[in-house]
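Complex shown without one protein chain; remaining protein chains in place.
The letters A, B and C name the chains in turn, as written, and every chain counts its residues from 1.
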Amino acid sequence: MGNTFGRLFRITTWGESHGGGVGVVIDGCPSQLAINEEEIQLELDRRRPGQNKLVTPRDEADKVHILSGIFEGETLGTPISLMVYNKDAKPEAYKNMKDTFRPSHADYTYEAKYGTRNWQGGGRSSARETIGRVAAGAIAKKILIKDSIETIAYVRQIHTITAEINRDVIKQEEVEKSLVRCPHKESSDLMVEQVEKARDEGDSLGGVIECVIRNVPAGLGEPVFDKLKADLAKAMMSLPATMGVEFGSGFEGTFLTGSEHNDAFYMEGDRVRTKTNYSGGMQGGISNGEDIYFRIAFKPTATIFKKQSSVTSDHKETELQAKGRHDPCVIPRAVPIVEAMANLVILDHLLINKINQQ
Amino acid sequence: MGNTFGRLFRITTWGESHGGGVGVVIDGCPSQLAINEEEIQLELDRRRPGQNKLVTPRDEADKVHILSGIFEGETLGTPISLMVYNKDAKPEAYKNMKDTFRPSHADYTYEAKYGTRNWQGGGRSSARETIGRVAAGAIAKKILIKDSIETIAYVRQIHTITAEINRDVIKQEEVEKSLVRCPHKESSDLMVEQVEKARDEGDSLGGVIECVIRNVPAGLGEPVFDKLKADLAKAMMSLPATMGVEFGSGFEGTFLTGSEHNDAFYMEGDRVRTKTNYSGGMQGGISNGEDIYFRIAFKPTATIFKKQSSVTSDHKETELQAKGRHDPCVIPRAVPIVEAMANLVILDHLLINKINQQ
Amino acid sequence: MGNTFGRLFRITTWGESHGGGVGVVIDGCPSQLAINEEEIQLELDRRRPGQNKLVTPRDEADKVHILSGIFEGETLGTPISLMVYNKDAKPEAYKNMKDTFRPSHADYTYEAKYGTRNWQGGGRSSARETIGRVAAGAIAKKILIKDSIETIAYVRQIHTITAEINRDVIKQEEVEKSLVRCPHKESSDLMVEQVEKARDEGDSLGGVIECVIRNVPAGLGEPVFDKLKADLAKAMMSLPATMGVEFGSGFEGTFLTGSEHNDAFYMEGDRVRTKTNYSGGMQGGISNGEDIYFRIAFKPTATIFKKQSSVTSDHKETELQAKGRHDPCVIPRAVPIVEAMANLVILDHLLINKINQQ
Partner (left out) sequence: MGNTFGRLFRITTWGESHGGGVGVVIDGCPSQLAINEEEIQLELDRRRPGQNKLVTPRDEADKVHILSGIFEGETLGTPISLMVYNKDAKPEAYKNMKDTFRPSHADYTYEAKYGTRNWQGGGRSSARETIGRVAAGAIAKKILIKDSIETIAYVRQIHTITAEINRDVIKQEEVEKSLVRCPHKESSDLMVEQVEKARDEGDSLGGVIECVIRNVPAGLGEPVFDKLKADLAKAMMSLPATMGVEFGSGFEGTFLTGSEHNDAFYMEGDRVRTKTNYSGGMQGGISNGEDIYFRIAFKPTATIFKKQSSVTSDHKETELQAKGRHDPCVIPRAVPIVEAMANLVILDHLLINKINQQ
């Protein structure tokens, strides 16, 4: 259960990190959308391993294959099946993890749940699962851009380095220039240093991604349970390694009073605007036309190359020395994944909202 | 759309703050559960208005009526319909808000979405909607307690006062002793002072609730999208006035390295335990048997009694002086609501998990 | 489970035949639809008991109450909660059925499923449950009529009497003139005779309802599983006492060859038409713009007043002599219920189809 996301633009992902491959089926994509493999590949390339010196050296081109739903360059309205083969799988590297649970990984919990697990590299809990999300997100992005809706995520903090970033003006190309996807040059350099240091020490780092969504029309988000912020929160907290999410003023906003925090209205031409945007672009869980923005906390990568106390699958205490290929800091590669999930949520709500007024 | 929550234990709420009443239909409650109106009323009394000097003086007994699904004191397996009538509705108090959007309320966004709104006191976006959640949560709680699963929430911060609370030992009676539902006596007194001051100034405050869920068996939570943390995040962010949620080490945890943050395993008798619990009781989005805990940020109440800049529904700038009855700080009343949502999520996953292993 | 129907126009019904009442919550109704209790009542009056000499004498006005979702005469977009109180409940009449399973009723199967049942008059399996469907269907009908979509059902067969009816021209007022809702006068008279004879003998009759839906635009129905015919079939087979459903040429069509059965296309002005309509208005499960029509078989009412062999709830053989109030033939009262379900399905697909093309 739980491998499907969305109501009207609906994706189902499948696949383990070591197996035939990973993929996604998209149901509910409107027909006659022009889309091709190259456009999807662009987004996958942003998340793929081996893209630079800071990320896992696993060598996967992550080449996407369109298996159905697109005909003569356009969507048919039928399910779009996308697949990526696993190429550089090295299950043997995980053999010593076969019988030992890696701390803060999902090995133990999967085994508790299912009585079994694919012990080769994380199986279904591997971040490779997010390939399907990013591929589907690329299609969502193509639809949203027609309405000028644009989602940009970037790294705001890695470990102790926090960048000051003006989220109102940031552009994706500025983000992509940085190895760690932090558009503030000095912070980016310091972050790279910290990540390299952690990597060299066999340790890992966490951090915070901020995401801004622009030009969302007012009115998206369903009361009561499917508030836009609720669905975005679910989307983000469904990502591996996430520990928290906050919208607008977030946890800091709790130190303000109502008179400081309320977003006063004014008119800009014939458009209703707010003077401040502590609300993060949503009120009552429904978009108000201002920028939607939020931050997501990612814990330090669970895989480290230091000796750790653990237990075996037959419940004996042991020590574990991890091997395999991993990112010392997953945040930079998580940026396109965050964007993909945001785009999936916004598109789904855009479609749902078509039926709310007669 | 969006008025249903849960997959197997499934609730649908209905009702506006000023209208016939509010209610909930629960589908999927197992049969032969002994439950009566008094047990449900106990939880509703914890959230009802007028319960003490700090909350809105709206006088509602919020008396619950069981309309179906329970026969001779036990559930039938058929839908349970619960209803509370609106008694002390004072729509006339809202007349000046009829044509003016209250800042940081949902007036504008509802109107943008639906082209109309019930302007009497918040309508569907009112916190009265949560009555149905609390009533359903009371039933979920009764089922969970059979498995010793226990959810306790409490106020950890109001405005600038943060209480140090040992979440491992806290009991509900300690929480209920405090007017602001903060079990740390000195902090509670300071919080009460702050809330009274804000109320007297016509202002409002926000804060943070922490929630701990004990004795959840390992294995709850569905990969990939329906991770336990994802569903809890959605549940919490579907509550009015919430701005963020963080699990375990949360945003603070991003400052640790992997070697500091990983939760090492050990055996306690024949039970797999972790030495620390930075993960907040979940790994890979699946419960590991440790306490699940998280914190939720609530913004300061949007209703304040100071003059504010706003716009009218025909898009003219104006000033608004709010009237009506409101809480200067919603957090204390939100405590039973947070518990209810947590219980609904845990029970739903407990039922889902029955089918995962043969 | 299973008390919710529809994806975008979504209804959840609740209530037992003897209890506080029965009701429905409608989620997904577009905002700003003018609708009032009288319009809903009109449809409920067509299905209510006691409306004439042929139906159960249970005296229920079935007066509908709007509890939420409608404000100043228009829908808000929020859930519409509708309720009907049970007035003339006579649980004592069912006492001798408390411990004995009525043959071909749901007593035994409910008890097998839930380990309990409300033995007062059928409980949840009573046809009173359909009140919520009819009330919701009245709202759907109001929306559909704006697009000239019109659903008409009528009795085509009772027991051995089958009426020849020209479904292309039939009007609702012709149907309503007949006590048995058969618009063919001579057949209607014969049917009334048969029903009265059955009633006098303490026996019961079944029959067939035909339903035609006009002016459905081409393109409704989702491949693959949610074909229009599949959803209509589910809707109809979810009604009490139904035994089968057939579309277009139905079972008779299996005796034709393809060259006889295929519906050849031609142009009528700029509209694509078919010369025949064996397909029943759908091809590939998607509407083609021709009239949709189908027939539903209803078994003879399970309640009869003759002695029957049965078993007790503690599994001893016994004889049962039924009491209580029942229809000797449910078909006439089922006509508005069939229409309601058809309207719910069509509206749901009309809303879904809004998102299929860009």
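Here is the rule we use: a contact is a pair of C-beta atoms (placed from the backbone, for glycine too) under 8 Å apart; a residue touches a chain by one contact, two chains touch by 3 or more.
The shown structure was predicted, so the numbers you read here are calculated from the model rather than taken from an experiment.
Please identify which residue in A:Met1, A:Ala93 or A:Met267 touches the non-displayed chain.
Considering all chains, including the one not shown, the answer is A:Met1.
Where the complex has a chain not shown, which of B:Pro30, B:Gly50 or B:Gly202 is the residue touching it?
Touches the omitted chain: B:Pro30.
What is the set of chain C residues that contact the non-displayed chain in the whole complex?
Residues of chain C in contact with the hidden chain: 1-5, 13, 101, 103-106, 108-110, 112-115, 124-125, 129, 157, 159-160, 198, 203-208, 218-227, 229-238, 240, 242-251, 253-267, 270, 272, 274-275, 278-280, 282-289, 297-304, 306, 308-311, 315-317, 352-353, 355-357.
Identify the residues of chain B touching the omitted chain, counting contacts across the whole complex.
Its contact residues with the unshown chain are 8, 28, 30-33, 77-78, 143, 223, 351, 354-358.
For chain A, which residues reach the chain that was dropped from this view?
Touching the missing chain: residues 1-4, 8, 10, 12-16, 19-23, 25, 27-28, 31-32, 65-69, 71, 74, 76-81, 83, 113-118, 123-124.
Methods note: only the chains that are shown with their structure count from here on.
Could you put a whole-Å number on the gap between the CA centroids of chain A and chain B?
Computed value for the inter-centroid distance: 26 Å.
So what's the Cα centroid distance for chain A and chain C, whole Å?
Distance between chain centres, rounded to whole Å: 46 Å.
How far is the middle of chain B from the middle of chain C, if each middle is the mean of its Cα atoms, in Å?
Chain B and chain C have C-alpha centres separated by 39 Å.
Could you list the positions in chain A whose residues touch two or more of the other chains?
Residues 223, 355-357.
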